[in-house]
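All protein chains of the complex are present and in place, except for one that has been dropped.
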Amino acid sequence: MQEMMKKKAIELLQSGEVARVLGWKKGEFDYDITPAVFESVEEIEKEFIYNSLCSPNLSKYLVKESRKEGKTLIFLKPCDSYSLSQLITEHRVIREYVYAVGIECYGKTDADTIKQKGIKGITRITENDGVLNIETLYGNEKVPVYEVLRERCVNCKSKKHPVYDELIGEEGEMVDDCERFDEVAKIEAMTPEERFAFFRNELSRCIRCNACRNVCPACTCEKCVFDNDASGIAQKAASDSFEENMFHIIRAFHVAGRCTDCGECSRVCPQNIPLHLLNRKFIKDINELYGNYHAGENIGNRSPLTDYTQNDAEPNIVYERGGKNNA
Amino acid sequence: MQMVNNEFKPKIVAFCCNWCSYAGADLAGTNRLQYPAEVKIIRVPCSCRVNPMFILRAFQRGADGVIICGCHPGDCHYTTGNYYARRRMTLLFSMLDFLGIEKERTRLEWVSAAEGQKFASTMNDFVKTVTELGENKRLEDLRCKK
Amino acid sequence: MLKIKLSELPILFDALSAKNKLYIPSDTKGGARFLPYENGMKLTKELNTVRSPKDLFFPQTENLMDFKLEGKKIEVIDTREECEDFVIFGVRACDVRSFEVLDRVFLSEPIDTYYKNRREHGVIVSLACNRPEETCFCSTFDIDCANPEGDVASYICGDEMYFEPLTEKGSELLLGLSCLSEGSEAPVYECKRNIYEIKSKLPLSTLSAEKFGKDMMEYFNSDKWDELSEACLGCGTCTFVCPTCQCYDIKDFDTGNGIKRFRCWDSCMYSDFTKMAHGNPRVSQKERFRQRFMHKLVYYPMNNDGLFSCVGCGRCLSKCPISMNIVKVMKKLGEGKDE
Partner (left out) sequence: MNNETLIPVIGVVTDIRIDTPDVKTFRVVTPDGNKPFEHMPGQCAMLSIPGVGEAMFSITSSPTNTEYMEFSIKKCGCLTDWLHKMEVGQYVTVRGPYGNYFPVETELKGKNLLFIAGGIGLAPLRSVINYCRANRDNYGTIDIIYGSRSKDDLVDYSEIINEWMTEAGVSVHLTIDREQEGWDGHVGFVPNYVKELNPDIDKTVLVCGPPIMIKFTLNALKELGFTEEQVYTTMELRMKCGVGKCGRCNIGSKYVCKDGPVFRYDKLGALPDEY
């Protein structure tokens, strides 16, 4: 796979079809892979990498890169491709300046997930037939990739690429039996007290590093409301539990109907806050109330929050629907 | 008359659209219909002007309940504003509920300019609900408490 | 040398927390974290906490003072209070060094009394690192994780924990703790020997900082910053998990019945960090990124007798969303530079 991608990138760079390539670059260790812009064949040959550890979604970089002279080649996993499609819909990226190569994906892992299994002191990771050979300071381990998949990959929603110029590998389909809403449903079934306690425990760990916001392909505002002193709600660090809640409610609300559920927010959170739950709650509500909608599925789709029907449910549906009442 | 000290009087913020609900509130007033003085009305051009942030900020600043009133669907002065507001508020209320914040503290009602009676009864009912819930504890900013 | 059985640690924690507030690194859903000790809480098995212990001296937000406004009048209310004594247990060698880095900022004239207050009342019990990880590079900055500094150094040897007071404050802390018994030095030597053995095998053990702390203009004008900062998201993760990052912002909050002036951590990675009414001297992420690493590797040591403002704890290595970190920066900048 990696060799095919390198070949494609070099071919397109040499032919002048593209001016730069967005891909992943080798790290200090085998797992700390950085998104990178390659502008020469030498760089690609030396540093380009693609494997099961290439988690970062590259689409957002196009907002910046595609404004440069010439076309930008981007490699897209299916979920990254949804993000790009949504960015094109929102006119944040101009389709003509992008050369999109879809790549098949069987799920990604990352160092955090591996380390959470108790594997520490990793010095080397090699991959063979879906099995990771992990060498550590304290002995070696063999772990199949499927055992250390990221949550978003365990609950993969689609292996299809809504936007691409060409594909490497096979095109997949939407995953019908995706269970990504199960956890949301589980929380919905709790009492308000339990839900409150659950989210307080999660959100109180927030250190307001803004990684979730800055990595989000849907958060492309030039100036965020939370950075705008004139907005009256600008905050750098939550001084109060209220501010933690406010930041996360508003962050999720601002991407509601536009979030493609790429899971980057949860991936980057240094405190492992399951931020995707908030986004998924919105997606689940939208699906249930306004019909199934998947942001980024088709370019030009109208987001459910910029749309309406005369017979939409009234907000009091919230009082009647699911969940236990106040005890 | 001296109020009984421990009696809880909720603070209610009502965002009323300029064209229907605010006029409805006016009508309630001219008709001398009673509704609690704890309701503080904020006039907005349209119910869809209400940003989720307004609601959160109201809670931060000490509101115990927030109600949004707009024209009946189909009657919006700007044709479609309240349809958008309806979707947004539905999702926002649902999210607040998801986070375990009492859903009864937020409400959206359609009140036309002719419905002074409905305005008064809606407010009476909402104040009653919030009074029963008690003080807003889950979405409060401790710094703003005296 | 004093010792206790690991299984009896709760007795020690209870005894310590009966006298002072005690913080220990304990597991949470978001990784290990220094938490106020409560009965039943366990010491984490993780090497280090996600957030550094700098929180305890320099909290993420703290109220500085209050103001009462009345018409044109303003009243300043000093809200400072004397801090209670507290103990931080299980601080790694790198983090202990980070306090020295912070001290040089906050305790230099004019002294920051908020920091000083907490610093004077805190007792540090450090803990040697039996199982350092690949992201560790404390030796780059002459920190010895087998011989941690602090008020009391502690070592886990087999199923026992050994304590060695290093300062007067430390001896005082251990004084009269009946759960501790005298132990020999031999197990600790053995423990240290093991640590040194692993340390020599660490992948970053050969990383050197010798090239830094000088040649400001050369590093500043390096053409490598573009490439290094290309993928940077401009989030504050690295600065907020960093034990030595100390930049802060001062803000006012109007509570409706007075103003609270508070300070909170700020990050040089944020676009509005240096923004003024008339413009921003650091226009793009490249300048902000460069500022952070120049500060750690060049500016700070230039101002502080060669002491680097990095302690090699490896937090930014494991937490950066795009895996760009100080090690990559040091290696890249150092490339082709003569010793």
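A, B and C label the chains in the order they appear, each numbered from 1.
What we mean here is this: a contact is a pair of C-beta atoms (placed from the backbone, for glycine too) under 8 Å apart; a residue touches a chain by one contact, two chains touch by 3 or more.
None of the values given here were measured: they were computed from a predicted structure.
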Of C:Ile11, C:Leu177 or C:Cys247, the one touching the omitted chain in the full complex: C:Cys247
Footprint left on chain C by the chain that the document does not show: 64-65, 67, 69, 72-76, 78, 80, 82, 105-106, 110-114, 116-117, 216-217, 220-221, 246-250, 252, 254, 259, 261, 263, 266, 268, 273-278, 281-282, 287, 291, 294-295, 298-300, 302-303
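Keep this in mind: only the chains that are shown with their structure count from here on.
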Maximum centroid distance from chain B, chain identifier (CA atoms): C
Chain nearest the overall C-alpha centroid of the shown protein atoms: A
Between chain C and chain A, distance of the C-alpha-averaged centres to the nearest whole Å: 30
Mean-CA-position distance for chain B and chain A (Å): 36
Centroid spacing, where centroids are CA-atom means, of chain B and chain C in whole angstrom: 47
Touching two or more other chains - residue numbers and ranges from chain C: 253
Residue numbers of chain B (touch at least two other chains): 143
Chain A-touching residues of chain C, taken from the complex the two chains share: 28-31, 33, 47, 50-51, 60-61, 131-134, 198, 201-204, 230-231, 233-237, 239-241, 249, 251, 253, 262, 264-267, 270-272, 317-325, 327-328, 331
Chain A residues within the chain C interface of the complex: 27-29, 31-37, 56, 61, 111-112, 115, 120-123, 136-138, 201-202, 205, 207-211, 213-215, 227, 229, 236-239, 267-268, 270-273
Residue numbers on chain B that touch chain A, as the complex places them: 52-53, 56-57, 59-60, 73-74, 80, 83-84, 86-104, 107-108, 133, 138-143
